[in-house]
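What follows is a short report on a single structure.
Of the protein chains in this complex, all but one are displayed in their positions.
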Amino acid sequence: MEASLPRRLISTPVAGPLAALLLACLYFGLNTEQFFTGTNFSLIIQQVMVVGTLAIGQTLIILTAGIDLANGAIMAFGGIVMTKLAVDGGLPALLAVAAGLAVCAGFGLVNGLLVTRISLPPFIVTLGMLNVAFALTHIYSGEQTITDLPPLLTFLGQTFQVGQTNVTYGSLLTILLFLLFAYLLGSTAWGRHVYALGNNPEVARLTGIRTRRLTVGVYTLAGFVYGIAALLLVSRTGVGDPQAGQTDNLDSITAVVLGGTSLFGGRGMVLGTLIGALIVGVFRNGLQLMGVPSIYQTLITGILVILAVAVDQLSRRRTR
Amino acid sequence: MEASLPRRLISTPVAGPLAALLLACLYFGLNTEQFFTGTNFSLIIQQVMVVGTLAIGQTLIILTAGIDLANGAIMAFGGIVMTKLAVDGGLPALLAVAAGLAVCAGFGLVNGLLVTRISLPPFIVTLGMLNVAFALTHIYSGEQTITDLPPLLTFLGQTFQVGQTNVTYGSLLTILLFLLFAYLLGSTAWGRHVYALGNNPEVARLTGIRTRRLTVGVYTLAGFVYGIAALLLVSRTGVGDPQAGQTDNLDSITAVVLGGTSLFGGRGMVLGTLIGALIVGVFRNGLQLMGVPSIYQTLITGILVILAVAVDQLSRRRTR
Amino acid sequence: MTEPVLQARGLVKKYGHVTALDGADFDLMPGEVLAVIGDNGAGKTSLIKALTGALQPDSGEILLDGRPVRLRDPLDARRHGIETVYQDLAVAASLDIATNMFLGRELRKPGILGRVFRMLDKKRMREESAKHMAELKIGLRSLTQPVESLSGGQRQGVAVARAVAWATNVVVMDEPTAALGVKESGQVLDLIRQVRDRGTPVVLISHNMPHVFEIADRVHIQRLGRRVAEIVPGDHSMAEVVAIMTGAIQVSDGKSVVKDKDAAEAIGLS
Amino acid sequence: MTEPVLQARGLVKKYGHVTALDGADFDLMPGEVLAVIGDNGAGKTSLIKALTGALQPDSGEILLDGRPVRLRDPLDARRHGIETVYQDLAVAASLDIATNMFLGRELRKPGILGRVFRMLDKKRMREESAKHMAELKIGLRSLTQPVESLSGGQRQGVAVARAVAWATNVVVMDEPTAALGVKESGQVLDLIRQVRDRGTPVVLISHNMPHVFEIADRVHIQRLGRRVAEIVPGDHSMAEVVAIMTGAIQVSDGKSVVKDKDAAEAIGLS
Partner (left out) sequence: GGSGGGSDSATPKVGLITKTETNPFFVKMKEGAQKAAQAGGMELMSAAGKFDGDNAAQITAIENMVAAGVKGILITPSDTKAIVPAIKKARDAGVLVIALDTPTEPQEATDALFATDNLKAGELIGRYAKAAMAGEPARIATLDLAPGITVGKLRHDGFLKGFGIREGDPSVVCSQDTRGDQAKGQTAMENCLQKAPDINLVYTINEPAALGAYTALKAKGREKEVLIVSVDGGCTGVRAVQSGQIAATSQQYPLKMAEDGVKAVAAYAKGGQKPTGYTDTGVTLITDKAADGIEAEDAAFGLANCWG
């Protein structure tokens, strides 16, 4: 019944992205000395962890055939709420973090309600919320970057040693989150329902899934994950930054799609998203190490995004 | 057979957006003195004509269930090509414009080929092309704004009088383009095929429509329209600006969706897009006339984007 | 007289100007196979959607075992043991057969894995699905292939197997054999008999008169959004039933009354 | 012997590990109604998709009026006068009936409006659609309503009416009556007769044996991706045909040969 492991690996939708990632690593490894070092890999993971975590929430939403343009802005707002409450508001750090997470989850909840109750397209809801969250961030922060954070808020930026390499707790948390969501989506009833919903909401409804409640739940959970991304961002940069996250919506979507998830919903895997995020991070890091000027990096990134997905597509066509 | 005109107007998908637009006009008209003047309306049209023209191409692509994230970048590149060839390259202005249009159409062609030949998702193709066109713009222009344009390149920025009001030729061209595409989509076989394609590509193929060729044609035509947008931009600003168009992709999508076109393809009208573009322009203009600070404008725009579509949705639900 | 298991009175459903249900009644007796027949657009699908919570009627009431119920969504109907095979939207295309079979009622692993970590028992679901599919004798290569790669008939088979597997109270099938081959249709009919024999009543919508006459205990004839007759197959010929269906003759108190003489002649009655 | 209009030799089509067509042959004679029958998954749809350009076979050849042709896409088939009603994907849901009827062959206004401005003649297309739909006697409220708001049967009717309206050479129908009511099915069968009577051959895929025996001049029996028999309905009983279809008996040179004795007995032969 079960196919053999190698066969399953090839037929899994993550195979293409994984191959692209490995090829990129190989190329940069051959062309620069510093690429294949533990420190550099640790760095890449640190650099993708914020967008990667945002992309977890984005994956959930895209699996339901939605899209989230507001995630970067929600994260930025969550980060400001956490830091401002802790620093200016005098709240205990733990409470401030909780408040930030709650605000992000709240944004997700509102998105979910608008999508389900008024049947608004997710694109429009989150486009509107992008502006709302952006504006609230700037109004609430008064355009001020918030510094001098209590240690709890930057704890995830601390490192521990693995062999020779320093790894941040944040990187670890990100990886754990990916594994958690891979489990939830792949091995629980909830995950099945998310796929069914994205596949065909009417079928899902007729088979007795409470599709509205599920959708609202997905958006809220995604919002909560953006809250975690906010905490990761804060601990990575050590400040509350009202300018953060402005291109992270497209970046997170890129990671999701590079990871092989269909924008039409119902097909994809969250571990693919991790790979997608790493592809972007590896390219940025590798090109920088090779000393490619940034405008050419943009050019190459553009071409490679297309190439990576094209290779994936063509290889699938062949095995069909 | 034919329903009466008022009934048809209510059931037309453009009714909701139109109502939103009129309400907005009413509100701003009552709250500012300067809003309800011919000059102001002429101004609003000038301000939306570039994004509006981009949104025509965007509508075509969205109707085929695609999306174009690269249109602003393609336009910027086209604008630079036109102006640089005319000013630095010493080409006759007409030829320079033709070259710019050709380059834009060429980008569209490449997008279309990638979407059809390798079955890449339009989101990914145009995301990649966004980076490519952006980089090419900056490399080719050397970051220099190009000034001292020959008159032909700025002709569309000239005005003629209608009553008391100065109207630019560009505004006129934009309106004509909208009417042309409304005609093409609504009253020709090609238009029917575009809708059928977006509705269900497999059905379209089985009914004997050459779906690949049609798709490539749509992307190429859209690219050509972006070229016209480039000319409009150049004649409006009087320079070739490598920084142009960076937020126009999302802005044009906003206009399309506000105009009632479905992001899933096959449903919508290009005149709705005109209304959608005007809604955005009216809000920006009206809020500024009311003296609302920029950041609050962002907030309000966000809320209103959601509201406009929500009102549309709710009113449709009632008539159902 | 025994009490109907599932009953509806005066169901109305309008879509804009189209009246899909126009005061439809419905009665399902315990342990029977009730066929619902009618022209295209007669409102058969709308009727059973209302009966299974998939559609909210504008007015009218639904009674289960004589008690009025409100079915807000399909899950409510399911909880009352009503299982349905819908006409079009039966299965989630990109998911595999086993997942589709267990959608909405997944099995969890025993012990802590299932209770705390809510882990699915994929193996058991696959095995049980295989069992159910085998009962229908639909040949399948693998239960892990996505449903979209099946032929139309195979897909329909999955939906039927699912409904039969789970129903405890009523099974409703909207044209379950429409896409099925002769052999597979026969198996579905067998299955319907089995379900009835275990005491569960079945509602079968079908356009296939031979099937209806072969299996139905009673026939509900739907026309223009209403029940126009309830008959027992043995009492009427196939031609007569078709005539009622198309409005050529009318029934009052169980007796046929010729209404449209020309029409009745045209189909060979008189 | 007259030459077949449409012929296929040794068609093979594989989807990954699944062999949908395994060297299938096919012959359609002028002016006949040829029924194609077979179990679910026997490769009927794949066969006619290959014959109508909707699918590229991996190998094998297709001959039209004796000449080999390559049908690269459905438009090629259309140009050869082959019209098809596909099993699932028949109509564009959000477009109206008239648009669907004329999709890919829209009428333009006469004169300069049509020639230069390529303006559609919507009124005429609506009128002609109404005429075609009326022939099928499918009751419709308005031709401007989107197809997605029609019942399953009405939708099927649109696809059938379209194919019949346009075919000049061959009409292929993949289970056209599967979703249709008794009356509507009867009308489709009438229509098929009409088409044959005007000299156009029809290929009809159906699981409905009474229909097949009522209308088919010849029957092509498909099994496991191959044609296993070509018979004339009058020569064989329905039970025999079903037996061939399911592999219980085999045919060589037009004579039935019992193969699987148990199976044959099970279905009441021997």
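When the chains are written out, they are named A, B, C and D in that same order, and each has its own residue count from 1.
In the analysis below, contacts are C-beta pairs under 8 Å (C-beta built on N, C-alpha and C of every residue); 3 or more make two chains touch, one makes a residue touch a chain.
Here the structure is a predicted model, which is why all the values come from computation and not from measurement.
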Revision key, fill the gap. Given B:Ala24, B:Val50 or B:Val218, the correct residue touching the omitted chain is B:Val50
Check your understanding: Of A:Ser119, A:Gln158 or A:Gln288, which residue touches the hidden chain?
Key -> A:Gln288
Exercise for review: Determine and list the chain B residues touching the chain excluded from the picture.
Suggested key: 32, 34, 39-40, 43, 46-47, 50, 138, 142-145, 147, 159, 166, 233, 236-239, 241-244, 246, 284-285, 288-289, 291, 293-295, 298
**Study point:** Residue ranges of chain A at the interface with the undisplayed chain
**Key:** 31-34, 37, 39-40, 43, 46-47, 50, 138, 141, 143, 145, 147, 233, 236-239, 241-247, 284-285, 288-295, 297-298
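In the analysis below, only the chains that are shown with their structure count from here on.
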Review point. Among the chains, which has its CA centre at the largest distance from chain C's?
Key: B
Point to revise | Centre distance in Å when chain B and chain C are each reduced to the mean of their C-alpha atoms | key: 49
Review point. What is the distance in Å between the mean C-alpha positions of chain C and chain D?
Key: 28
Exercise for review: Could you list the positions in chain A whose residues touch two or more of the other chains?
Suggested key: none
**Study point:** Shared interface positions of chain C, touching two or more other chains
**Key:** 15
Exercise for review: Could you pull out which chain C residues touch chain D in their complex?
Suggested key: 15, 17-18, 37-42, 45, 87-88, 138-139, 141, 149-154, 157, 175, 177-185, 207-210, 242, 245-246
**Study point:** chain C-facing residues of chain A, complex
**Key:** 1-3, 183, 187-190, 192-193, 195-196, 199-200, 202-210, 266-267
Study note, to complete from the structure: As the complex stands, chain D meets chain B at residues 54, 73-75, 77-78, 84, 86, 89-95, 99, 103-106, 108, 117-120, 122, 126, 142-144
